[in-house]
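One protein chain omitted, others in place.
Entry: chain A
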Amino acid sequence: MELIEDAVLIQNGTKRWRYDNGGSTHEMDLPIFSIDIHPDGSRFATGGQGEDSGRIVIWNMAPVVSEKIENDENIPKMLCQMDNHLACVNCVRWSFSGRFLASGGDDKLVMIWKISKYASAGGNTVFGSGKVNVETWRCATTLRGHNGDVLDMAWSPHDAWLATCSVDNTVIVWNALKMPEMVAVLKGHSGLVKGVAWDPVGKYVASQSDDKTLRIWRTADWQQDAVISEPFEECGGTTHVLRLSWSPDGQYLVSAHAMNGGGPTAQIVEREGWRQDKDFVGHRKAVTCVRFNSNILQKSYKSWCKPQQYCCCAIGSRDRSLSVWLTALKRPLVVIHELFSNSVLDLSWSGSGLQLMACSWDGSVAFVEFSEEELGKPLTLDEKSTLHERMYGKFLSPSARQTCVVETPELLEVREKQAEMKDPVVPANQTEPATEQPVTQRTPMKGPINKQIETRTSDGKRRITPMFIPPAPDSGDVPQPFGASGSQQPTFSSSSETKSRIVIEKRDDIVTPNVSGGSNSRPCDTTSAVSATPVVNSTSCPPTLNNQVLGQRITPNISDGRLEVQKVSRSVPPSVTTKRRIDTAVSVGTKLPVVKRSRPPVTSGSDKQLQPTSLPQSSGDEGLSGVGDVDSGPGLKLPPLRLQNGKGLVVRISGGNGLVKSRRLEVENRACGSSFGPLTKVRVFSDGCSSGDMPQWEAVLGYPVSGSVANSQLVVIACEDATLHLLQTDTGQRPLPPLVLSSPASRLALNASQQVMAVTCRGNLSVWDVLKGKALVRNESLLPIMQAEPGSVVTILSCSLTEEGHPLVSLSTGKAYMFSAELSSWLVLANSSDPVQRSSAHRAFVSTLSASQNTGGLPLACLQSHIISGVSLLGQGSSANALCTVTFMEQQLAACRALNSKQEFHSWLLALARFLTQEGLETRLRLICDDLLGPTHSHAKHSKSWDTSVMGFSKHALLREILPLIGSNLHLQRIYTEYSDQLAMLSEEK
């Protein structure tokens, strides 16, 4: 791809540039969707459609600016082309630091690029295209999160965040310091989001969508601050993008396509109350993009006594024209009509503010240069930040959200401690985004760097471990300004007379190739044939070899992407050759319609790997088959317990009293016969003994066993005659005679307090306390919780019994229940399809309890893990709905109380406090604190109405844990001080 000047000079100072595709002029010009000038003005990036992929190109800016440099063939125009996006690139944006380039495309991906230099010299080409990449830009991070095409992006001031918007109706805010972490997903738009822009002081982010609204979101809590819809009511979704922009002084937000009196406008939204009474009028078709010059400008007009400050804004439209406005003037500074032959799609100002570039659907780029007299004198950075400070206070620091003054020194201490506890890796200078992934840094030994290693696979083929070419140590990674002088086009050799100089180390090891070809069983050929139009980067000139005009051509055969060689008569003059070539191509195409190559089979060894290992269907799986398949009779029908092979089972019993080791329960149906029928043998061995050894005890049962559970105290055996036998694990004695179930058992459970639960095939649940010899739950039906929607099947995923004897049931519907005998009712403990839970952003606030702990200690987590599907909610960490989060967390607390799960209660309480603190929900925090603090009057100690503990935790101790959390939000420092003082007072009284 060459940057070639199109012969048209539009206006004085305006040049027009065209993309050119690899020398062939027949191809349609590929649209350029986005353009962005590097902050240092040395390069610019374009993004758009490539031949078969999305394409990003980084260009040298100097040849665009200067004609002399342009004509110097030694100075490269294109610096790097990246065809990594699978589909059209809709947006490219440089970070403010200039170190990163973000790109977003139709492939739903956002990629972050940084420059890298390879140690080994030599050029890097877009192989086969004849283009040379002078620079190497590599993808540092890929951000996956959008479910649709990414249309626009914006880096926040100081590169703290990156906002991306998509046709999936969302805006995602990414942590630019810790890619690929998502900070928030802004949901609210009901149509494709086509533009996103940050407030220059970092307090808001705005987005414009096809849903005919513009929304403004607060960065403090990522909630929506305003919806503006009136100017957009008459808009149709006729633009590819709606790139809105915020003025550098923060006072005005200018939208893309709006309507006023039937004509297209760019709406001006004032920061003050989001007033919308001004607009830019004049374009004849919808406005696609608006871009403010990042400088605040200043000029003394004759009529004004003192210099006035104003902003400058460029507007591009579907009417193919470009207008530039100064906020100090009522009329546009300049309008360039018919700049392109199709819609303007993006605009970019250089850092100096005097250069403007625009790109268009027609595949060309325009460059406009202004003089300081025309635009005005830009304020220096210092003047600009002074202005910002005067207007907004000290917002500009990256930690802009801490806008309060610390009132008590004590609190400062708390905050310092917290800062220490927090990630100590985070460096103080946050302006430098740490997109530096550890991934890219773990280079030390990626492969041999001075040789290639060859081994043989079992089928005799070679397997080569290639030589790794290490990147040069990143030298700060800020791309050096690409000067007009100095740099030469790297030479690039494609042929060499010498033989290979790479050392080949041959090893005798026989290895297995690491190929599974998992997709092989599927028609992979068709996928490639259907989805891909092969690209042939071919040059149009015919190959000439040794001055022989051999009439042979390589023609790409589109159907299977194979190169066809065809013979054409030598004597034919060249001009006719082209024609003939086409003719023969057609005739060959008809002659050999399906010459698709069968690919040679890969090694048998790997074919073996391909076999899908289908697990033998174990009979136990039938236990999951649903109730829906049995329609007969009212009520439920659950699958009965059955032994896997019908013969017997082995249950391991771990733990036990004192010295008793682990034991093993063995049940064998029809182990021996008697004259009246077969007998079932039940034996308990201490672990380590084989079946031949002497069991600790043994017993026989007259009916076949269908299932059993056991722990160190009790063995529970369900027989096929619907009886339940209870035996003591130590002795084999029976504490009770067999219990009769109303129907055969379907599920059994047992807890450490010798309580037994049984669910029958008819869906009835009973719990008995064996020690006390009484029923806790009597034949309670599962029907209320297992009502299936017509056509669906509800199955039990798991059944268990808490230590308090409460039965827990989790179902395939994503819900989990506990039966409370006291309330004689089922309680909902979890419901993964509950919209409240699904829109809750609790995950970011829950500190995960260490997995090493016995999961028995986390009954709620255990229960919910069964049914909460692994969907990573998009709203993770988002501020989608604070109320949902609070409600969900309170539900969790109630569930913890019901389950008497102390550890989880503690963790959820802290999570709730953390969330309320972050959201600044003072009232609710006070409610929690009041309860934990209790009465503070002098007779508090005698108070009966207030418990000093909750769930086994001292309330005051809990409050002491929560207070530092509250202290982390300076807005809540009054609460912190108030309660910590009272707490101190109370403990003194004691």
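Here, contacts are C-beta pairs under 8 Å (C-beta built on N, C-alpha and C of every residue); 3 or more make two chains touch, one makes a residue touch a chain; residues count from 1.
One rule holds for everything that comes next: contacts and distances are computed from a predicted model.
The complex includes a chain that is not drawn, and of the options "Integrator complex subunit 11", "Histone chaperone asf1", "NADH-ubiquinone oxidoreductase chain 4L" or "GPI-anchor transamidase" the UniProt name matching it is "Histone chaperone asf1". The missing chain, though absent from the display, is touched by one residue of A:V65, A:L387 or A:M467; that residue is A:M467. Which of A:V167, A:V269, A:L808 or A:A830 touches the hidden chain is settled by the complete complex: it is A:V167. Interface note: of A:T731, A:Q787 or A:S833, the residue touching the hidden chain in the full complex is A:S833. Touching the chain that is not shown, out of A:S371, A:N514 or A:S675: A:N514 (per the contact rule at the top). For chain A, the residues touching the absent chain in the complete assembly are 52-53, 83-86, 107, 109, 111, 118, 122-125, 127-129, 138-139, 142, 147-149, 167-169, 192, 210, 237-240, 318, 342-343, 361, 439-440, 443, 446-447, 452, 457, 461-471, 492-500, 502, 504, 513-520, 522, 524, 527-528, 531-532, 534-539, 543, 545-546, 548, 550, 552, 554, 556, 561-563, 565-567, 595, 597, 599-600, 602, 612-615, 621, 624, 795, 797, 812, 814, 832-833, 838, 869-871.
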